[in-house]
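All protein chains but one are shown in place.
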Amino acid sequence: MTVKAPALELAAEEMRPLPFRVASNRRETADTVTVELEPVDNPGVTCAPGQFTMVYAYGVGEIPISVAGYADDTIVHTVRAVGAVTTAISHLDVGDHVGVRGPYGVGWPMAEAAGKDVVVAAGGIGLAPLRPVVMHLLDNRDRYGAVSLIYGARTPDDMLYIDELQQWRGRFDIEVEVTVDRAGDDWHGDVGLVTNMLPRITYDPTNSISMVCGPEIMMKVVARELGARGLGPDNVYLSMERNMKCAIGFCGHCQYGPDFVCRDGPIFSYDYVAARMRVTEL
Amino acid sequence: MSTIVVDREDFGSLIDVLRARGFTVVGPTVREQAIVYAALDSVEDLPAGWTDEHSGGAYRLQRRDDEALFGYVVGPESWKKYLFPPRSTLLTVRRVDGGLVFAEPDPATVNYAFIGARACELAAIAIQDKVFLDSGYIDRTYQMKRQGLFVVGVNCAIAGGNCFCVSMGTGPECTDGYDLVVTEIVDDRHEFVIESGSEAGEEVLAALPGRPAGPTDHSRVAAIVADTAAHMGRQLDTAGIKELLYESREHPRWDEVAARCLACTNCTLVCPSCFCSTTEDTADLDGAAATRTRRWDSCFTMDFSALHGAPVRQSTRARYRQWMTHKLASWYDQFDTSGCVGCGRCITWCPVGIDITEETAAIRAGSEVPA
Partner (left out) sequence: MKLSVALGSTELFAHLTPEEIEFLESIAVERDFAEGAVLFEEDTEAKDFYIVVDGRVGLELVSPRRRPIVIQTLGRGDLVGLSWVFPPYVWSWRARAIDPTRAIAFDATQVRERCGIDQNLSEQMLRLVAREAIRRLHGARAQLLDLYEFPR
C-alpha cells in the first residue's frame, strides 16, 4: 500500500444556485415588491409554507427571502428594499435573471394544524411568509376547523396583497380582520392593535394552532395575548429571523442561542423561544 | 499499531518520506518572531531550539538551552488556515445571453501532511469535521482538504502559560485523530518516539529508520505527558458550564468584560475551532462574470448580526456574550462538544489580555449554578 490521498467523491454543490427568471413583478408598497420567479432550464424547486430560499442578485450578493407563494414550479417572493441585495431585487425587470438556492428551513406546522382551528396573525411585511399558509388552508379547507387571519400594519399604505385580502374577506370559509395603527380619512377599516382583532374571530382556544409572523415585538405581543385568551405557547408558532449568509449551518451568522435559524428554524413554537425573546441583543 | 524510536539525525526522513509520497508537508517554522505554520522543505525548517512564552496579551519567542524541534506550544495560526482557508471561492457566475450560469469551482486538490499538530489542535480539527462534514451538509473545500490529509501529531513536552487543555479534556496527549504521533525526548540523547495511529501512518512508519520502542520508551512518553499535564498555565471549570452560561445572560460580568474588549476579532481569528464566515461579491468591470468569495468572519463585527439594516447585537457586551456562550455552551447543543479546546490562543492574542478562563470563573463566582 502506498499512502496517497484517496480519490475523492466531491460533495454536491450546495452553494450553487439554480437560474430563475423574473416572470412578473408588482409593487406592493413604497419600498416593497413582489416578484414571481420561474426556473430557467431546470425543474424548479418544491417549497412548503414557512420555508425560505437564498436569492442571488448578479454581482451584488445573496439573501434569504421567505417563500410568499409557489405554484407549479414558480416561486413568489415579496422583498422590501432595505439593503444592497434587496434593492437590486426590487429593481429587477421582467425577464431578468437571478439565482435561487433552496428552499431551506423548517416550515409552518401545517400537519399539526389538521383538525384544529387556525389563527393566522401577521404584522406588516410578516404577511409574506403567511400567504402560502392562507393559500394552503383555503386549498385544503376541509382538513381544518375555523380559519382566521388577523393582519396589522402601520398604515393602509404599508399593507401587502390588498387584492387578495379583499378576495379572502369575501369568502365565507375564512374570517379576515385587518387593522392599522394610523389611518387617513380614506381608510374605512379598523384602527388599533392587531390583538384587538382576536375577540372578533372564531376559534376554540383548547383546539387551535396559531401561526404568527412580524417583527419580534409584534409576535411577542400577539403570543402573549393569545396566551391570555387560553391559546397556550406550545400551540403558537413564530417565524424568527436572523442574518444569514449560507442557509446550511456553516456561516454561523443566524445563531439564536443554540439554534441555527436557517436549519433549526425559521419556525419555532413560542414556548421554545419565549425565554430567549426576553433577552436583549441575543 | 507500532511504535519506533528515531534518532534526531534520522528524523528528517519523516518529511522526506511524506514529500516523496506526494504530500505538501506543512508545519511549524519561525517567521517574524513567531512560530507559524508554513510549507516545510526539510527538517531544517522546524524551529529548532525555540520556545514561546505566553501570557494575557503577550507572546514572545525565546531560545531554549537545547535544540528541541517541538519545544514550544502554539502560535498565532492554526491548521484551520489549510482546511478552512481564510478566503475561498464559493461560486463563479457568468452572464451568457442574458442568463446566468453558476458553477462552484472544484476545490484545489492539495494533499497536506501536517507535521506537529498538538492534541488540542487535533481536537479542533475533530470539531471542525463535525461542523463541515457531519451536520447535514458537506463543505466541499473542507472535504477535499480533509480527506487527503495526513496528520503527524506531537505530544506536548511543555505547557504554555495560557494552556488549559487538561480542563477541556483535549490534551496534552494525542489520543485520536492522527496518523502518526511523535513524542520528542531531549536528555542525554535526542530522539523521537513515533507511534502509528492509522494504516497510512503504519505504512509511513515502516519506511522510517528507527528501532522498535521498548517499555522504557513508553514510560518516558508517559512521564513527559504527565509532567506537561501537571503544569497547565490555566484551568477552566467545565462542570455544568452550559447551564451556567445559559442562565447568566444578564450577568453583570458581561458589562465588565465589554468595558475592556475592543471587539477586534483577534480571538475568533486565532481560535482553531471558530468557523464563522461571510461572503463577498465582486463583478468584473465588463459585466460578464462575477465571483462569490467566502472569507472568515467574526461574531465580534457589527455587521455579523445585521438584520434589516441594523445589527441585532449592537453592544460589545452582547457580542462577547455571544462568542463565549457559543464557544462554551451552545456548542454542546449544536455539535455535542465544547467549542473550546483549551489552546489559550484567544488569551495570548487578545490585545487587552481578556482571559476566557478568568471570565468563566467570574461568572461562576456570581452564580447559583453549582460547580
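Here the chain labels run A and B in written order, and each chain numbers its own residues starting at 1.
The working rule: a contact is a pair of C-beta atoms (placed from the backbone, for glycine too) under 8 Å apart; a residue touches a chain by one contact, two chains touch by 3 or more.
Computed from a predicted model, the values in this text were never measured in an experiment.
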Among A:Asp73, A:Glu164, A:Asp190 or A:Asp271, the residue in touch with the chain that has been omitted: A:Asp190
Selected from A:Glu62, A:Asp117, A:Asp158 or A:Asp264 as touching the chain missing from the view: A:Asp158
Which residue of A:Arg27, A:Arg171 or A:Arg200 touches the chain not shown here: A:Arg200
Where the missing chain touches chain A, by residue: 82, 123-126, 152-154, 158, 179, 181-183, 185, 187-196, 199-200, 214-215, 217-218, 221
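In this text, only the chains that are shown with their structure count from here on.
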Separation of mean Cα positions, chain B and chain A [Å, integer]: 39
Complex interface listing, chain A residues touching chain B: 1-6, 8, 10-19, 21, 40, 56, 58-62, 80, 82-83, 95, 97-99, 241-243, 245-246, 248-253, 255, 257-258, 260, 263, 279-282
Residues of chain B touching chain A in the complex: 21-22, 90-91, 93, 95, 98-104, 106-107, 109, 111, 131-132, 135-140, 143-144, 147-150, 199-200, 203-204, 246, 249-250, 275-279, 281-283, 287, 290, 292, 297, 299, 304-309, 312-315, 317-318, 322, 326, 329-330, 333-334
